[in-house]
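Just one protein chain is left out here, and the rest sit where they should.
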Amino acid sequence: MSLQVELEQHRNVLIVRLKGELDHHTADIVRFKMEDAILRGRCEHVVLSLKDLQFMDSSGLGVILGRYKLVKSRGGKMVVCDAQASVKRLLELSGLFKILSLHDSERSAIASLEVVS
Amino acid sequence: MSLQVELEQHRNVLIVRLKGELDHHTADIVRFKMEDAILRGRCEHVVLSLKDLQFMDSSGLGVILGRYKLVKSRGGKMVVCDAQASVKRLLELSGLFKILSLHDSERSAIASLEVVS
Amino acid sequence: MSGHNFMKLSFAAKSENESFARVAVAAFVSQLDPTMEQLDEIKTVVSEAVTNCIIHGYDNRPDGIVSLEMEIDGDTVSLTISDQGRGIEDLDLARQPLFTSRPELERSGMGFTIMENFMDEFEAASVPGGGTKLVMKKRIESKKALFN
Partner (left out) sequence: MSGHNFMKLSFAAKSENESFARVAVAAFVSQLDPTMEQLDEIKTVVSEAVTNCIIHGYDNRPDGIVSLEMEIDGDTVSLTISDQGRGIEDLDLARQPLFTSRPELERSGMGFTIMENFMDEFEAASVPGGGTKLVMKKRIESKKALFN
């Protein structure tokens, strides 16, 4: 598998760490694992932690947007942290930062959500 | 350049460290640099240090054999050290260890030559 | 040293081959000694185009064949990616940001926009029922190119 999804629950926040390459081939596993954790878990908010995401294309944008809508429909928020330069450029180009705020670290991402809730 | 040649003189021994990939494309640079150092330097013997050689094919065998002959014709010896598994397998398969002894480290390779001279 | 070089690659329309295509293209273009940023851009473009052939061109049928050609000419890389799949009826519409014909697959509709942004030249041609072909160019300003 060229993509790994690591999940961690931190109070009402689900931390999703993506490692490897997120493309059309690996989008399914992200969709499935996040959907499962959001629907079964008790989390309200999601932090997408992208420090070890080496590659992402527009299939990744699609899967992130889909989960964003799900979280939002349940009254939660989703934020992104620690994106590498190339991933950041793609998120910028696509205007995703208009709906997802970017943070430097998981810590500050979680903090921003705790203020919200 | 996908191959780097590092040269170090240690008394009458020339240490040649190869880093990267040794194939037909990169063989010329090895030939040229070693030839130059052997002919101009005051070294008698050569240690081929292969710790960082990630890849080698039969073009590498050819360039090593060629330098071996030159060193031998000048009364010197050539030994190999620190070869990675795949490089070692190729040297074994080709019978090169019948003429070049293999050592664990540069230190023991040099020691073996100092006994000789 | 490079001057001129080319490669042609074709492969089954399977999603496993998306990362393969990226690696192959990156290895070929690395001759020009591109920056990390330029390399990332080219990999992304290849990923977008190949994924489109697989999803849209062939509807994920693995008997489809994706073709990729690359040419290096001095400091410029040309990239041609094509399929012989369903083709595109309205190219102008397809190229609009956020347009996708497959929202149910969570496509973002950003593929063409990304490709046009990351390459210097971009041309698309398509025949409905016949296939789609993208021809793109990018200048690589590398250390090597400066010395050639």
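Order of writing sets the labels: A, B and C. Residues in every chain begin at 1.
Simple rule for what comes next: a contact is a pair of C-beta atoms (placed from the backbone, for glycine too) under 8 Å apart; a residue touches a chain by one contact, two chains touch by 3 or more.
Just so it is clear, the model here is predicted, and its values are computed rather than measured.
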{"item": "Visible contact partners (per top-of-document touch definition) of the missing chain", "value": "B, C"}
{"item": "Chain not shown: contacting residue from C:M7, C:M36, C:L91 or C:V127", "value": "C:M7"}
{"item": "Chain B, residues in touch with the chain not shown (by the definition above)", "value": "2, 21, 23-25, 27, 31, 55, 57-59, 61-63, 65-66, 85-86, 89-90, 93-94"}
{"item": "Absent chain, residues of chain C that touch it", "value": "1-2, 4-12, 14, 16-17, 19-20, 23-24, 27-28, 31, 62"}
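One rule holds in what follows: only the chains that are shown with their structure count from here on.
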{"item": "Remotest chain, chain C as reference, centres from CA atoms", "value": "B"}
{"item": "Averaged-CA centre spacing for the pair chain C and chain B, given as whole angstrom", "value": "43"}
{"item": "Chain A and chain C, separation of their C-alpha mean positions in angstrom", "value": "26"}
{"item": "Chain B: positions in contact with at least two other chains", "value": "none"}
{"item": "For chain C, residues contacting two or more additional chains", "value": "none"}
